[in-house]
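Left out: one protein chain. Kept in place: all the others.
Just so it is clear, A and B label the chains in written order, and each chain counts residues from 1 on its own.
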Amino acid sequence: MAQALSKPGGTKRPEPLRKPIKALPFPLSLGQTAIGKKWLMALTGIGLIGFVVAHMIGNLHVYEGPAVLAEYAESLRTLGSGLFPRGLILWIMRLGLIAMFGIHIWAAVTLNAMNLKATSGAYPGGRDYIAANFASRTMRWTGPIILLYVLFHLADLTWGWWLGDNFVHGDPYHNMDASFNRIPVLIIYIVANVALAFHIFHGAWSMFQSLGINNPKYNMARKGIAAGLAGLILVGNLSFPILNAAGLTDEENRQCPPAAEDVLECLEEQLVEGHG
Amino acid sequence: MNLTLKVWRQEPGQNGKFQTYEAPGISEDMSFLEMLDVVNERLIEDGTPPIVFESDCREGICGTCNLMIDGKAHGPEKATATCQLHMRKFSDGDHITIEPWRAASFPIIRDLAVDRSALDAIQEAGGYITAPTGSASDANLTPVPKEAADSAMDAAACIGCGACVAACPNSAAQLFTSAKVMHMNLLPQGQAERWKRTENMVETMEAYFGSCTNHGECHEACPKEISLDFIALMNKDYVKSKIKNRKLSGQS
Partner (left out) sequence: MSGYSDVLDSKVPDGPMAEKWTNHKFNMKLVNPANKRKFEVIVVGTGLAGASAAATMGELGYKVKAFTFHDSPRRAHSIAAQGGINAAKNYQNDGDSVHRLFYDTVKGGDYRSREANVHRLAEVSVNIIDQAAAQGVPFAREYGGLLANRSFGGAQVSRTFYARGQTGQQLLLGAYSALMRQVNEGGVELFNRQEMLELVTKDGEACGIVCRDVITGEISSHTAHAVVLATGGYGNVYYLSTNAMMCNVTAAWRAHRKGAMFANPCYTQIHPTCIPSSDPFQSKLTLMSESLRNDGRIWVPDNFDEVRAAGDIPEAERDYYLERKYPAFGNLVPRDVASRNAKTVVDAGKGVGPLKNGVYLDFADAIARDGEDTVRAKYGNLFDMYERITGENPYKQPMRIYPATHYTMGGLWVDYHLMTTVPGCYAIGEANFSDHGANRLGASALMQGLADGYFVLPYTIGDQLAGKLGSDPVPADDPVFKDAIADVNDRTNKWLSVNGTKSVDHYHRELGKLVWDYIGMERNKNGLEKAISEITSLEEEFEKNVRVLGSADTLNQSLEKVGRVSDFFGLAKLKARDALVREESAGGHFREEHQTDEGEAQRDDENFSHVTAWDWNGEGEAQTEHREELVFNEVPLTQRSYK
């Protein structure tokens, strides 16, 4: 029996699970408490959702053909190119993204550890969930799935680890098609994006709570916004493999065959001619 | 009604396990706890130590009763504490599983009784408005907007039973703490200590309990249907307090 005196005198209470914190200066102090961490998770979550949305919108260029997609990809590298060296802004954004991922994951891992400590195991007699849904209860699984998928995705389509000779740097249209042509990748992609949608659904709703965004006028809409956002991202992202399989993105009849030596120049010329 | 109960029995300092008891001849007008009273009376006559469970007012306001019934804190009826749950919600022949509430900071005392005094530690950390006896000015000197009074009352309806912790997959006490914090933070009388109160109560809460992942199970289990909105408001007050260091500078 964990009965103990937690304060001098007669009051009997269980011992606290955690020692009292010594507050660091702001903003480090936010990292010391669960509510602060949830707040950081919500903020980084907003950033990451922003990335996911932007990434999806950017990729929609695929429907405009290989040349526009390649131009979009190039434009990311030349962001702010009038002022900064090529790739600098992109790298700053990438570092920001990595930092957000890092903070998000660190908060999740430490909060999870705190929660494991706070619970005393499952109910051996079983328990019912009433409000908690699949999304909320699987955050700790969809999160790692997304992380692993991001790493896989980078290795597959940014570094071209597995496509080998079939990987054409600078021709995402081709790389995507090549990647989707492998059934296991297709399955990984779909599973990961479903996980992402669930994660975003609960994450977005949770974000309102964690940030204390609460107004009776629109509280009813919060779950709807979260569901809409998750649904939009899911539809957009899943459209790529589906429409690819349906033949809407046609790799066979490209004017610039990806195998050609001069594919990049060819794509550029196509743009100049004005028909992507 | 004839029922079969699967009840968690645990001696102090030992591991617990489920025991099965038959409960024949139960009237559907009985409350759930009266059903357990009857079972206990029979156990005593058989020479078996009765099942230990806690209850007091039996009208749903003191917050003493606490049972996990068929996997639900306070049982299947919404907005109802265990003591107001009646047997007509069950059917003849039912198998009912009864467990204590579980959380690391709710250690089991015996059988179904758990120690919830950690909740008092949160209250003690700042759940008050400093108003020494005799120092109060006339009550009508401080008008309170009706809406604020009503919201504060919604929060203050919390009976401190701990169902929110029991139902939370993370054993978080966010709903309890936010009800206590916001009851006072919403009232004009509570403004002077608003930031100090929020920080102290939240940090004490986190010393004992898990973190909120916004499942919403607490609200569903709450016999007084305390709103999740209070959690959002408390989160906002907490971070506001940290950002501007209001606790030290006394800004409101």
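Here is the rule we use: a contact is a pair of C-beta atoms (placed from the backbone, for glycine too) under 8 Å apart; a residue touches a chain by one contact, two chains touch by 3 or more.
Note that this is a predicted model, so its numbers are computed, not measured.
Residues of subunit B in contact with the chain left out of this view: 11-12, 27-31, 33-34, 37-38, 40-41, 44-45, 47-50, 52, 55-64, 77, 80, 84, 86, 88, 109-110, 113, 115-117, 119-120, 123-140, 142-146, 149-150, 152-153, 156-157, 159-160, 183-184, 187, 189-190. The missing chain lies against subunit A, touching residues 1, 3, 9-12.
We take it that only the chains that are shown with their structure count from here on.
Work out the mean CA point of subunit A and of subunit B, and you get 36 Å between them.
The residues of subunit A lying in touch with subunit B in their complex are 1-3, 6, 11-14, 16-21, 26-27, 29-30, 33-39, 111, 114-115, 117-121, 123-132, 136-137, 139, 202, 205-206, 208-214, 216, 219.
Interface residues of subunit B, counted against subunit A in their complex, comprise 6, 8, 12-13, 18, 68, 70-72, 97-99, 102-109, 115, 117-118, 120-121, 169-172, 202-204, 206-217, 219-221, 228-229, 231-239, 242-243, 245.
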